[in-house]
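Excluded from the complex is one protein chain; the other protein chains are retained at their positions.
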Amino acid sequence: MEEAFARLATMPFEDLGFAKLDHHRGIRCGFPEVVFGDGKTREQVLAIFERCAAGESNVLATRVAAGVAEAICTRFGEAVYHADARAVTLRRAPRPRTPGGVVIVSAGTSDRPVAEEARVTCDILDLSVQVFQDVGVAGLHRLTASLDAIRAADVVIAVAGMEGALPSVVGGMVACPVVAVPTSVGYGVGFRGLAALMAMLNSCASGVTVVNIDNGFGAACAAARILNRASSVEA
Amino acid sequence: MEEAFARLATMPFEDLGFAKLDHHRGIRCGFPEVVFGDGKTREQVLAIFERCAAGESNVLATRVAAGVAEAICTRFGEAVYHADARAVTLRRAPRPRTPGGVVIVSAGTSDRPVAEEARVTCDILDLSVQVFQDVGVAGLHRLTASLDAIRAADVVIAVAGMEGALPSVVGGMVACPVVAVPTSVGYGVGFRGLAALMAMLNSCASGVTVVNIDNGFGAACAAARILNRASSVEA
Amino acid sequence: MEEAFARLATMPFEDLGFAKLDHHRGIRCGFPEVVFGDGKTREQVLAIFERCAAGESNVLATRVAAGVAEAICTRFGEAVYHADARAVTLRRAPRPRTPGGVVIVSAGTSDRPVAEEARVTCDILDLSVQVFQDVGVAGLHRLTASLDAIRAADVVIAVAGMEGALPSVVGGMVACPVVAVPTSVGYGVGFRGLAALMAMLNSCASGVTVVNIDNGFGAACAAARILNRASSVEA
Amino acid sequence: MEEAFARLATMPFEDLGFAKLDHHRGIRCGFPEVVFGDGKTREQVLAIFERCAAGESNVLATRVAAGVAEAICTRFGEAVYHADARAVTLRRAPRPRTPGGVVIVSAGTSDRPVAEEARVTCDILDLSVQVFQDVGVAGLHRLTASLDAIRAADVVIAVAGMEGALPSVVGGMVACPVVAVPTSVGYGVGFRGLAALMAMLNSCASGVTVVNIDNGFGAACAAARILNRASSVEA
Amino acid sequence: MEEAFARLATMPFEDLGFAKLDHHRGIRCGFPEVVFGDGKTREQVLAIFERCAAGESNVLATRVAAGVAEAICTRFGEAVYHADARAVTLRRAPRPRTPGGVVIVSAGTSDRPVAEEARVTCDILDLSVQVFQDVGVAGLHRLTASLDAIRAADVVIAVAGMEGALPSVVGGMVACPVVAVPTSVGYGVGFRGLAALMAMLNSCASGVTVVNIDNGFGAACAAARILNRASSVEA
Amino acid sequence: MEEAFARLATMPFEDLGFAKLDHHRGIRCGFPEVVFGDGKTREQVLAIFERCAAGESNVLATRVAAGVAEAICTRFGEAVYHADARAVTLRRAPRPRTPGGVVIVSAGTSDRPVAEEARVTCDILDLSVQVFQDVGVAGLHRLTASLDAIRAADVVIAVAGMEGALPSVVGGMVACPVVAVPTSVGYGVGFRGLAALMAMLNSCASGVTVVNIDNGFGAACAAARILNRASSVEA
Amino acid sequence: MEEAFARLATMPFEDLGFAKLDHHRGIRCGFPEVVFGDGKTREQVLAIFERCAAGESNVLATRVAAGVAEAICTRFGEAVYHADARAVTLRRAPRPRTPGGVVIVSAGTSDRPVAEEARVTCDILDLSVQVFQDVGVAGLHRLTASLDAIRAADVVIAVAGMEGALPSVVGGMVACPVVAVPTSVGYGVGFRGLAALMAMLNSCASGVTVVNIDNGFGAACAAARILNRASSVEA
Partner (left out) sequence: MEEAFARLATMPFEDLGFAKLDHHRGIRCGFPEVVFGDGKTREQVLAIFERCAAGESNVLATRVAAGVAEAICTRFGEAVYHADARAVTLRRAPRPRTPGGVVIVSAGTSDRPVAEEARVTCDILDLSVQVFQDVGVAGLHRLTASLDAIRAADVVIAVAGMEGALPSVVGGMVACPVVAVPTSVGYGVGFRGLAALMAMLNSCASGVTVVNIDNGFGAACAAARILNRASSVEA
C-alpha cells in the first residue's frame, strides 16, 4: 500500500494553497473543474475561476452572488451570467452535443432557480436539454400536455419542492432514468426541502434516484454520466 | 370563573376509576364513546366496552388485539370483529344513514388496515362509504378508472404511505373536502409514515387537510363532522 | 394510457413560460387561481397577477411583501392590500355568500397574521366569516365568552402557536368540522410551529384535521371545500 | 482545588463494584437511595436493593419487571409490588407525612402507569397525595368536576400523552406549582411522548415546569423538593 | 355543560380586539398580566402595556426590542428598561417581599441575558433573588465558592447552555427545588439550546424540572408559584 | 380534462380487490410487476404472486419472510428463493441480457443482504452484474484491487452503511453513473442508515445519485432504466 | 492516478467472498483485525474469526451474542468470553504492555456493558487499564474519591448515558486526553444516547473528544492510537 500511495503522490494538480485544481478530473470523470461559489470569498472564486480559464476547457461557476458574477464577466468578456441559475459559464470552443436528450420538468414557478441551474449545467456539459416548468401534480393536464416530449427524453430531471410528488408521477409515465431534485420551495413542515426529499426517496415509482436539495448541478452531472456512457454501450 | 368551574363539575359522567365515560359527548359532538385499545390492558378494554354497551348507542373499539376482540365477541354475541381494521363494532339499532357519501382511496395494498379502520368507523358513524384500493400515483389509470365515483363523493379520504402523493393528485381532481391519512407503510427515510405526513401537509392541492399517521379512525370522524353538519347548512 | 395522456394534453391553460395558468381549476375545484408570493420575484408576481386579473374571477395574492403589494395596488385601483395578512385581493363583482358560516378562533395576539390570512381568504372565497382572537386555553373564560358564536359555526378554524392546545379544547366543545392551523409563534422547542403542529395531529378530540404551519390560506380553502359541497348534500 | 478534591475523597459511600451506594444522599438531598431497574440485570437490582434494605430508610425500586419484583418480595416479606407502577416499595417505619398535599391529574386511562409511578413515589417520600384520572381536555367538565380538590393542592402533577394540553389548562386554573409529565401514550407523530413534551415546554400557562417523558418518579421527587422546603420557609 | 360554558362567558376581561386582557389572572394565579413582546408589533406592545398600566398592579414586558422599550419609558417615566434582560418593568407601589429566597446560578457569561430575564422577573414578582454567574462545571471551585449561599436558597434556578450539566451538579448539592433553564448558547450540535434542554430532562439528579429554552421568565414564574404557596403550607 | 380522465379509466388492469395488477407497466416502464412483501400478509403475497405468475413475464418478490418464500417455492417448482436477498424469483423464459454491465460494490460484510437484493433484481431484469464485497474506504487497496473491473462498468451501484463514504470515493474514480445505496448497517448516530444516506446526498463527487435506505431493489431498477435506454441512444 | 490505483491492487488481503481480511492493517494502523458481530450471521462471524485466528496476532470479536460466543470458545479453547462486554478475546502470546495508563470512569451501573467493552478492548490492545464505575456527577464525592488515580492516567475514557455530564466535569479536572463515550442508557428524550452525545460534543471542557453511542471499542482504539504514538514522541 505504501508504494501505491507514493505513486498517487506523483499525479499532477495545480496548488493554489487554499485550493488544489484537479485538471485531470475532466479526463478521468468527464467533467470540467467547477467552481462552487458557496462559502468561498469573492477573491477565492475569482482566483480559482482564472486558473481554470487558463486552460482550454469550458468553465462553470455555480452559486455565485451577482457581484461576483459581474466581476468574472468584467474580467472575461465571453463569460455569461445566468441570473436565474446564479451561475456563470465560459464556453471556450464549439463542441458537438452528446447524443441523447435531457428533459427537465419542474413543479412550480418558484422551483425555477434550481431547474435553471440544471439546464445551464447540462448545456455547458454539452447535453441537449429542454425545460417544462410549472407542471405540478395538482393540475395533471399541464404535465400531460408535454407528454410526448417527456417520453422522448433519454433522461428526465424532475424538480419539485413542497410535497415532491412530481418524480413519482413522471416515473410512472416514462421508462428512461429519472433523476429527482427536491427544492427548498415551501414553508413550515416542508423544512426547506426535506419533505420533498423524503417523498422522492420513498417514491413508489421504481428506480427513481435522488440528489441533494436544490442540487440542480448534481442532477445535470448525473445526466452527463448517463449519456456520456450510453454512447459507448454496444447495443 | 369560579362559579363556571363549579357548574361544570355538576355535569354527568360515569366514573370507572381508571376511566370516566362521557355519555353526553355523543350528544355534544355527534360521536359515541369509543374505546381506543392501544396502551390499555385487556381488562380495561373489556370493562370500558361493557359500560358503553350498557347504553343504547353503537360502540366501537379500535386498535384491539385479536385476543381482546374475541373476548368482546364472546361476551356480546352481536359484536363484530373486523380483523383487517383491528376493530370491533357493536351496532345496537338500525339507524338511517347520514346524507352524503364518503369515498376512501388508498395507494397500496399495504395501506389496507388503515383504510379499513376508516371504513369501519364511517360505517358505525352511519355514513355511506365506498373504498377504492391500490390506486397509487405511479399508475394513474388505476385511479382514474374510478374517477366518476370519486367525483361523486361528498368527502374523500385519501390514504397513502411512502411518498404520500395521492391526496395531492386527488385534491386536484375533486372540489369536495379531502382528508389525507398518512400510513406507516414504507421503510428507511419513510420514517414510519413521517415522509407521507410531511408530503401531505405540503400538498400543492389547496385545502387538503391531514390527520395523524395511521389515523383512519380520525379521518372518518372528520368526515362525520363534515356530513353531520352539512345536512343542516341551508342552501 | 397513451391516448388518455394525449387527451389530457389538449386541455387549455395559459403558458407564461415560467408559469402555466390553469383557468379551468376555478371550475374544476371551486377556487380562483391564486398567486403564492413566496419564492417568486416581484416581476413574476406582477405578471401572474395581471394575467389572472385579465379574467373575470376574483384574484388573491398571498405572502406578498409590502413593496410588491403596493405595486399591484398601483396597477389595479380596486385591489386591496391587507397588511396583517400579507395579502392582496381583487374583487371583481358582487357575488352571493356561500351558505354556512366560518368562525376563526386564535390563541394569542401574535397569531394574528395567520388568522388574518385565513379570514381574508375566506372572504375572497365568498364565505361568511367571524374572528375571535386571543382566546388561548390558559384563560378559558375568554374562549367560553364567545361560545354561542363558536357553536353556531358550520366550520371552525382554530389557530394557535406554542403548545397548540386550542383545537383540542374547541374540538371537545363543538360538533362541526374543526380545521387546526399551527403557527410559528413561540421559541425554543416550539421549533417555529412544529410543537403546535405535532400537538394538533395528536389531538384527543376526534376528527380534528390539520394544515401546514402558518397555512391560514389552506385552512380557508378547506372550509370552502366543506361549505361549497355542503349546500349540495341532500338532507 | 487539589485539597478540596482530596477532602471529597474521604466522604463515605458503599462500594459494590458495579454500584456505589450514597447513603448520605438521603440526608443531603432528602431522598432515600432509589434503585432504577431499567438497564440493570436481575442480579444487580437484587444486590442493590438488599444493601439499601440493610439500612433503616425506606427503599423504592422503579421500572422493575414483574419477575424481579417477585424475587424482591420473596426475599423481603414486607416489600410491596405495585404492578401498575412497575415499582416495589419497602416501608421500614411509620413516619409523619410532610405538610402540604399533592394532586395528580392524568389525561387518559393509558397514562395510568406513569401516574401510578408518581403516586407510589410520593407515598414513599411521605407526601400526601390524591389522584384524578382520565380528565383530558376534550371533555373539560371531567376536569372541573374535581376543581375544588385540585385547587386545594400545594403541588399539582399533570400527566398527559398525545397533545399534552392538560398542564396548560390546569396551569391557568391554579396558582400553585404545576409539574408536567409527558407520557409516551399515543402513536404516529406523537413520537412516543415527544409531542406532549414539546407542548408542555411551550405551555402558555406561565411557570409550568416539565420532567422527562414517563418520568412519574421525577415529578414526585420535584414535589418532595417543593414541600420539604416549604415547611421551613418562614411566612 | 352548556350552562357552565355560558357562565364562563360572563367573566370579565378587557377586549382590545387583537388582545383580551385577563385582569383576573393576577388574582387567580398570582401573576400580573405580562406583555410578551416577541411577534407583536410595536403598536401592539405599546397598546397592551398602556392598558395594563391603567390598573394598579406591576407590569412586566419581556422580549422587547430597544426601540420599543424606549417608547414605553418615554410614555411612563417610572418604567425601567433592563437592557441585558430585554425587559421593561413598571413598579406601581412598594410591596412586601414574598418569604423565601431564590438563587440564580448561570454557567457562562453568554447565559447572562437569560439569567437577567429570570432575575428581573423574580424581582417584579416580589421575590428576593441573588445571582451567581459564570459558575460552569468545568471549573467546579467557582461553583462551590458560593455553596453556602446556594444551599440557603429556597428555590434554585440553574441556567446553562452548551452541555447543560449545571443543574445536575447543583441538584446533587441542594435539597430544595431546582428549576433548570437551558439557553441557546453554543453552536453546532448544541442546536440553539436543544442539547442543554435534553441533558437537563435526562438529569441524574432526581426532581430537577425544566422550562423551555431561554425561558428565564418561566423559571421565575415557577419560583413564584413555589414560594407563594410555601407560605401557606402549614408546618 | 374530464374526457382525458374518462379515457384513462378504460385502461386495463386486473383487480384483486386489495390489489390492482398493472400488467401494462411492464410495457410502459420496462419492469415486470413486482411483489413487495413488506406489510402484506402471507395470503396477499401468495395471491399476488400467483396472478403475476399466470402471465408470461418473470416475477420477483422482495422482502419476503422465509416461510412465505417456501410457500411460493412449494407452489411453483421453478421459483428460486435467495435467502440473503430475502427475495424469490420466477424466471419464465430465457431472454437476452441487456447490453452493458453493472458492478455492485459494498463496503462491509453486513451490507450483504442489500447488495444481494440489488444483484438478484439486476439479474431478473436481464442485466449483467458483478459484485465486489467488503471494499470499504478504511482499507482502500481492497477497493483498488478491483479497479479495472469497476472502471469497465456501465453503471456502478455502491452500497454502504455507517459513514457511507464509498460512493464518494468511487464517484471520483469512475466516469459512469453511480447509484448510491445507504444501508441500515451501524448503530448509535448511524440512525439505521440515515447517516450514510445524508453523507451520500452530500457527496463531493458530482453526479452521484441516491436511493432509499436498504433499497437494493430500487438501485437495480435505476440501473435497468439507464441501460435499457442506453441501447437506443444513437451515438 | 491510473498506475497508482493499479499498484494498490497488488496489495495482499485474504478474500472470503463476503469479507476481505486486511492482515496488513495491524502493521499499518496498529490494530489487529477485529470481528464486529452486529449484523453478521453466526456462520460469518465464525468463519472470519477462524481466518483471523489462523495468524499469530490477538483476535477480538465484539457485539457477539452469547450463542455465537460459546461456539467460538468451543472451537478455540483459549478464547475467553466476556459476557458483560459481549466480547470474545483470543490472546496468542504474552506481549509487553504499551507504556502509559488508561482510566475508564463510568457514570452509572447501567453503563457497565460499554465500559467493559472499552476495558476488554484496551486489554487486548496491550494497554494498562483501570476502571471506576458509578461515579456520576449527582454525587461528586464518589468521583473525587478516585481523583488521584484519575489524575495519574495518560488517557481517560469517560462513559455516561442520560445527561452525559461526566466528561465535562472530568475534563475540568485532568490535563490529559479525555475520550467521551455516550451510552444508550436512559429513556424518553435521552433518545437512546443522543442526549448524552450532544452534551459531550458541546462540553465546556476544552479538548474533550467523542465517539459514537455505546462505542466502547472505538474509545479504546483511540486510546491505543494515543499511547502507541506517545512512546515515540521525543521529549
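A, B, C, D, E, F and G are the chain letters, set down in written order, and residue numbers restart from 1 in every chain.
The rule is simple: a contact is a pair of C-beta atoms (placed from the backbone, for glycine too) under 8 Å apart; a residue touches a chain by one contact, two chains touch by 3 or more.
In this text the structure is predicted, and so the values were computed from the model without any measurement.
Of the candidate positions F:Ala107, F:Val129 or F:Cys176, contact with the hidden chain is made by F:Ala107. The missing chain, though absent from the display, is touched by one residue of G:Lys20, G:His141 or G:Arg192; that residue is G:His141.
Annotation: of E:Thr41, E:Ser110 or E:Gln130, E:Ser110 touches the absent chain (contact as defined above).
Residue positions on chain E in contact with the hidden chain: 109-110, 112, 133-135, 139-148, 173, 185, 187-190, in rising order.
The chain not displayed touches chain G at residues 1, 4, 25, 28-31, 34, 99-100, 140-141, 144, 154-155, 171-179, 197, 201-202, 205-212, 217-235. For chain A, the residues touching the absent chain in the complete assembly are 5-6, 8-11, 13, 17-20, 22, 25, 36, 38-40, 44, 48, 182, 184, 193-194, 197, 212-215.
As a convention for this text, only the chains that are shown with their structure count from here on.
Note that among the pairs C-D, D-G or A-B, D-G reproduces the F-G interface, with over half of its contact pairs the same by residue number.
A straight line joining the Cα centres of chain A and chain G is 43 Å long.
Inter-chain centre distance (chain A to chain E, centres taken as mean C-alpha positions): 51 Å. Shared interface positions of chain F, i.e. residues touching 2 or more other chains, are given as 1, 4-5, 8, 10-11, 25, 28, 140-141, 144, 173, 197, 212.
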